[in-house]
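In what follows, a structure is listed as structure tokens, so that the remarks can point back to it.
Of the protein chains in this complex, all but one are displayed in their positions.
Up next is chain A:
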Amino acid sequence: MDYALIWAALIAIAVFAYVALDGFDLGMGILFPWIREEKYRDRMVNSVAPVWDGNETWLVLGGGGLLAVFPLAYSVLMPALYMPVIAMLLGLIFRGVAFEFRFKSKANKHWWDRAFMLGSMVAALSQGIMLGAMLQGIEVTDRAYSGGWFDWLSPFTIFAGIAVCVGYALLGATWLVMKTDGPLQARAYNYGRNSAILLILAIATVSIYLVSSFENVAERWLTWPGSAVLWVVPFALTLIGGGLLNSLTKQQEGRPYLWALGVFLIAFVGFAVSIFPYLIPFEITIWEAAGPDNSLAFLLVGAVVLLPIIFAYTGYTYWVFRGKVKEDSGYHD
């Protein structure tokens, strides 16, 4: 059995689950500058408070999973992306504690609001920068990162970082459309539309830039089977992007979030096609990065048994907290 390939797929699913779930709750913080009313902010935070912790666990699974099954990739990527990783972690600390802290102190609430907002933005920006840096390629010598301190920093990676912020804002807005009503929901539709347009433009820009400027990526996109995707992606992006904008215009509460996930899926597939079969572009393939088979097999047993159970009780949690979030929900006194 090709354990490395199976695990690459599983890690991809974990990363996508992370983006789909933590994306909307990071989106709350990214939308904060546009939504300043305290009661709305409370409602936004309360809409994700029962689930954010589980959402972020997918990130731990991503990190832990990489260490477990692709230890070489983990030990090259972390030093290569040192600064964005640390920035992401610090951002997540600020926003994570803000969930509790902003209700604990009236006098300092605005500070924790800022922590929530900036923490979410820094985390999203760092994640985009990391994706961009991987597409750029990472220097490796003798099983170790051999690039410079600021290799991750370029106009392209910054652009990718901003694009991820916009994407999470879209997920956040479409989540609010589902979870709220009244004036806040009306505004969420509006933010959703704006961020959807920006995101689609950003994806198109990144795609064109990748094909025209990055030989390694272009090679994949222009030769079979990658070229199939090249033709499918613009088509799918138009179709799904159109569906997203349409559902936002028609105010179909539950649908925009799913359409938005569709847009993310396209970008995700595009990313995978750009680097496959490399895990460290363009130095280490998934098979070279994989740990010994018995480590992969051992954890695979657990993943196969436990992931469905995890999906089940995570789904149950979402079901318990289904429906609109009221202004007075949450347990805070």
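Everything below uses one rule, namely that a residue touches a chain if its C-beta (ideal position, glycine included) is under 8 Å from a C-beta of that chain, and two chains touch if they have at least 3 such contacts; residues count from 1.
Just so it is clear, contacts and distances are computed from a predicted model.
*Asks:* There's a gap in the complex where one chain should be. From "Cytochrome ubiquinol oxidase subunit I", "Amino acid ABC transporter substrate-binding protein", "Protein YnjB" or "Lipid II isoglutaminyl synthase (glutamine-hydrolyzing) subunit MurT", what does UniProt name that chain?
*Replies:* Cross-referencing UniProt, the chain left out corresponds to "Cytochrome ubiquinol oxidase subunit I".
*Asks:* So one chain is hidden, and I want to know which residue out of A:Ala4, A:Met44 or A:Val76 touches that hidden chain in the complete assembly.
*Replies:* Per the contact definition at the top, the residue touching the missing chain is A:Val76.
*Asks:* Just name the one of A:Gly63, A:Gly226, A:Gly243 or A:Gly262 that touches the chain not displayed here.
*Replies:* Selected residue, touching the omitted chain: A:Gly63.
*Asks:* Thinking of the whole complex, not just what is shown, which of A:Met28, A:Val85, A:Leu184 or A:Val206 touches the missing chain?
*Replies:* Of all options in A:Met28, A:Val85, A:Leu184 or A:Val206, contact with the hidden chain holds for A:Val85.
*Asks:* For the chain that got dropped from the picture, name the residues of chain A it touches.
*Replies:* Residue positions of chain A that touch the missing chain: 49-51, 53-54, 56-57, 59-61, 63-69, 71-72, 74-79, 82-83, 85-86, 89-90, 92-94, 96-97, 99-101, 104-105, 108, 143-146, 149, 181, 291-292, 294-295, 298-299, 302-303, 306-307, 310, 313-314, 316-317, 320-321, 323-324, 329-331, 333.
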